[in-house]
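Only one protein chain is missing; all other protein chains are in place.
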């Protein structure tokens, strides 16, 4: 008798048994606190590791390969440094600002009750999206930490090859504090399934006078959420929080730091597309942790997010290559890699909501649009977003966020939205959801755009953003770090 | 009281309880549909990611490092492109052709009932090899998708440095459709443990008239399998389906496309054994997903497959290096890496059947034989299988497939073969199993050899296989993709 | 009703049921053997793969990037070779020497009862640190195998660029046999939770005459442990066994093999800090398998180890970079990467014992001290530990081992030490624990230092340690392996 | 082999800063010079190098990346070529580089076997 | 330092397609020339380059990989050397390269201090 079978039979037996038992109801009213299912723990530990892999070495190599040899090391350094710094900030106060109750500011940002991870022990648990399913809070903190690390790391690509390291050292703590943690809170913070289901049940059971109190409790639970979450915006794994957020911040940085010396005149080919491909591949590999991990459980939803992350990426890569073949005569590896990233970005908010066929469509759209944006539109506008952070992450993120509103529709093969108060998937109003998504996109664009502009400006005043022209020509590797990436 | 303990006690308690219960038998007859164990889900999600890691960047780097600089990017591109394309084909109709019931053609290929993943939801499950243990179907689709991606990607190494990209674009969809999906179906498709065990139980319980009907049902279940599976051929993780299949296809490609310009006259050393070693290491790392994942459960069998994948690989690498030391005076890194891959290939079909000591022997044999093949025999025959796809994957795969027939024997430390009708490991007839293995090898060699030859010939007629001599000299990177891998 | 819930209710139901049952006690006395929780299996399979990733390609690249081009391939080869060789030795007799009962030598080394993995089947289980929680023994063997592989691989960095391959071939089997297996046994071998808890319960229940016998049994169980384990030394994931051990061995090697030709006169910059960063990142990624895997379960403790492995690493990297900025004017990537490794080393013994804030402190200390050691002190002493194996692994390991004694204190946010006899965390005596830790450090330093010195001396006599000066100038790649790492 | 006295050629070798290559190339092309050969070199001179630190080891790197342009021109074009290089390669900062002129006695185009002036 | 008039040496510099190196080398060896020095260079000439595209950025690459062979030979061997190079390096297509001959006044073998003809 296999384990699975025995457990199943046990469940049935127990059900029968409970019916015989008089005191059965006592169980439901005083449930033991839920303990983690080790399968969920195993998956979430793995997912956290995958997101780190996606950042270092993944993102570092993807970006590094695209710059010139003399700035390779600085690119690696910047990504690596951001990861280290944000790790520490996260456990000091970032997690608390993002994921604790924020009192009067709760719509915008969390509080400091969990600063220094106060009160968290190996036994503490965090809720998933399923009532009663929990994971160790440390795993949840780790998993969310990796998101906080990669988001600012994405930004540095926009100012690549010309931003001083000291400017970055100042910018990053400011940015995560005033932009990332609030946006993460606004989009992802909520009371959790336990409270929601509990309040809903109480409300359903309440009669007479208790009804009003129960309704008030229910309202309080619903209100205990970040702004965008409260609107009902869907963002499975971070289309707004991670990609639109970093993409618009990158654009601000690129504008404020200005174009690279020689931009448009000198050739600036990627020094190693080999490293870029390795980076892109590791981004893909790691993104399964990012997307499928965002299910927080080793469940069918995680599996859905995984398959979507396979096919949207593949479709976007093919779309970008096809567009190149048509527009420029040859499909390129950089095109394929860029398309893959665009597809990954676009599928991020949709991963657990769209069906695989919807994900393919989303990928194709992202591939075409981002390709068009990164060549035609960017050249027309003339700004120097060195590694196309805006063109891929912000544009791709917007496509994904809006697309999620469409593709989540069950009629299009999507999952719809689970309604915790009724315990089942609710009716899907595509127009309304699309508008909600658009609102969340705008919120992110404005908050991060304005915030990043201000913070970059402050940094510019305090330490300056750029090295001298000669130094820029010599390369940031030697100037900022006194090292060279290669000594063949 | 730990979880494990409580479950154990629950099982016992329930057993006792059931005896007391009159209606106990009712349970067995209308079982609730099995739900996935989250531990299995966690492992299979991870395993799928590992197989992608094995292909991009793993295989791409392993192959890429072996070509000359001017073809590096084309090598990466070809592997990456194949993965993307096959991902999409897989969800459109590949999965259905490989793993659905194929009606009258069922012995050779599946049907289209699951095209576009029709009917699959996050709740759908796929059976494992244990009755009652299931995993979400999406995970199963992802896992098998990665196999469908890597197999055609392996082929491109044989025609490296001289096959046009456009030829590949045409060849790959044809090949997976007419070669890979059928072979996967023939070797791996069966009715599953649930139906088998169910029919066997019914048959055992049947008396009188019911006996004949039950026997017919049993026969129908047994017949509902691919050709080679029906024969009883063992292929734990794809020795025939993946390695012999791609290896013989590669040989056909190498023969039809012809030798590289300058082959045998000009030096063509690997441009970066560093990348080749990284690729080989990632192949090893990812192969644990491939082999231990093929258990479909986080079980002792997966653990057995894992340890075999450690030791066979290590043994083959050491054997190849030793052979080099003896034959050429120096053990080389490329030899070690090649040996590792040969060992991985050979242990693939045997991973869940052989014992660790058997796996070591298998690895040693694979290391010696493939080393001999890739130097002496290949040079004698004079064909230009650029990256030794035939010499490593086909030869190694044959060694593994035949070796499985020997090493699965319990007397040699193997597991034997589980008999679902009796519910225990059956008697092991080594000679019979060896012949069955040989039949499956021949089937694959012929189907894939002939099929690939025809398909390559068609592609040759339609778009041609090779670029012009000057273009080949300039390198495929610039000619096919307008990019260079490095701009140091 | 979710799985988690059903199981929980089952537990409660069964508890109630048991109380009704007269024969309930029968259960406790003849428990069914525990079966693995698949979540634990999934995690431990993953963790084993991660530790391999950490070694090849991780460590190979980290080391390889630091040497000059002409020795790159030899560096990769040495690491790869060590891994392969030790894999095989491990299953032949290493596992047995490290983790079986050693009879009269049990305090120092195991026996040969498990040589060739005698008696291990896919159903065999190994105990974790929780009574009743087990994992398949094959997984445990794999996991521990990866530790045995990486430890000697760490040593080679100290003699990089100048030790003959043939010397390594002889040294490694000697070293693992006489140094690694014994130390692993001394620090990690014990009777396990089942025996301990069982004996403690029997002792508690025993009355009268039985008392003495029970006490004797209890003593036997306690005595059935390696020397350092018996002392009560804490080493969560291998601070002594892996890092101090390899670090001191490396120093001995560096001293005996002597300085590189041109050391101190010619420039010997790292040939590719890109590869070094990739290696460092993969070390970090893989180290989660190392540290969080050492919990042996997918539990809150694993999650604690994971978060500590995040923050200690980040803190140490930042500390090293800061120290460089202060001392040399510029923070460097190599500094960051070295700091990260120092942090990883230091947190290794503490991972499951310290709290996250303690881990940050530990990381900072390790970053500063190791940075100081690898520049000022090393230069002052003048030995050529080429890749700072001693300065990072031994010094970092000592900091970690001693720091664990302090930071495990519950008063400092640590977990304290679980007492299996009482079934709860015991009182924590920081001074006593610190002394115990220091004893374990000394034991390792002496055993490994003396042992390695003797073994290196033997190898020197038998085959010699170094190539000729001309050969050293030409580079080990060509001299030892007849290959070059790059042919751009 | 006759000495082509009336047909003298010179090799103009210029060592310049790498980022100036494109400008110099197009200035030379404008003079009607249709060929040149470029080598990546390391230069030592008045321009000071930098220090690199790798863990405990400090290296003073005195060689800087430069580009060497070699162009063989008819005697009469030498001055114009030198002038064009000086004009385009100059930044006015130390390390701008040097131009050397040396004699070429004979030139052959491999493809056609043409010699001297018609070879370049 | 005496001028070794009766002992003239020439430097033969050939810029050729990289894949021809091995053939040229063996042709020169057949002439009894026992040494040469080879440099990887980039050539600009009549042979047209190619265009590379990286996302939105297009670069016309006008430099092509070439190999430069430098061989110092006694005056009397120059013609044979040039002829051997032309013969082996020629493909007949644009970009085959050039050969330049220039004077060498003095040669020294570092190992022995031998000079001029006996140094090469």
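Assorted remarks:
Here the chain labels run A, B, C, D and E in written order, and each chain numbers its own residues starting at 1.
Everything below uses one rule, namely that contacts are C-beta pairs under 8 Å (C-beta built on N, C-alpha and C of every residue); 3 or more make two chains touch, one makes a residue touch a chain.
Keep in mind that this is a model prediction, so the values were computed, not measured.
Put simply, the hidden chain is in touch with B, C, D, E once you look at the whole complex. Of the candidate positions B:196, B:246, B:332 or B:448, contact with the hidden chain is made by B:332.
Considering the whole complex, the residue from E:37, E:51 or E:93 that touches the absent chain is E:37. Screening D:33, D:78, D:107 or D:120 against the full complex identifies D:78 as the residue touching the chain left out. Mapped onto chain E, contacts with the missing chain fall at residues 1, 11, 25, 34-39, 72, 102-111, 113, 119-120.
Chain C residues in contact with the hidden partner, per the touch definition given at the top, are 262, 266-267, 470, 473-474, 478, 482-484. Summarising the interface, chain D meets the missing chain with residues 10, 14-16, 39-46, 62-63, 66, 68, 78-79, 82, 85-86, 89-103.
One rule holds in what follows: only the chains that are shown with their structure count from here on.
Chains making contact with chain B as well as with chain E: A.
Between A-D and the choices C-D, B-E or A-E, the pair with more than half the same contact pairs by residue number is B-E. In the contact between chain B and chain C, the residue numbers used by both copies make up under half of all numbers at that interface. Taking each chain's centre as the mean of its C-alpha atoms, chain B lies 57 Å from chain D.
In this assembly, the C-alpha centroid of chain A lies 33 Å from the C-alpha centroid of chain B.
With touch defined as above, residues shared between interfaces to two or more other chains in chain C number as follows: 3, 7, 10, 14, 17, 35, 37-40, 42-43, 46, 269-270, 298, 328, 330, 332, 334, 486, 488.
Among the residues of chain E, those touching two or more other chains are numbered 52-54, 93.
Every pair of chains that touch is listed here: A-B, A-C, A-D, A-E, B-C, B-E, C-D, D-E.
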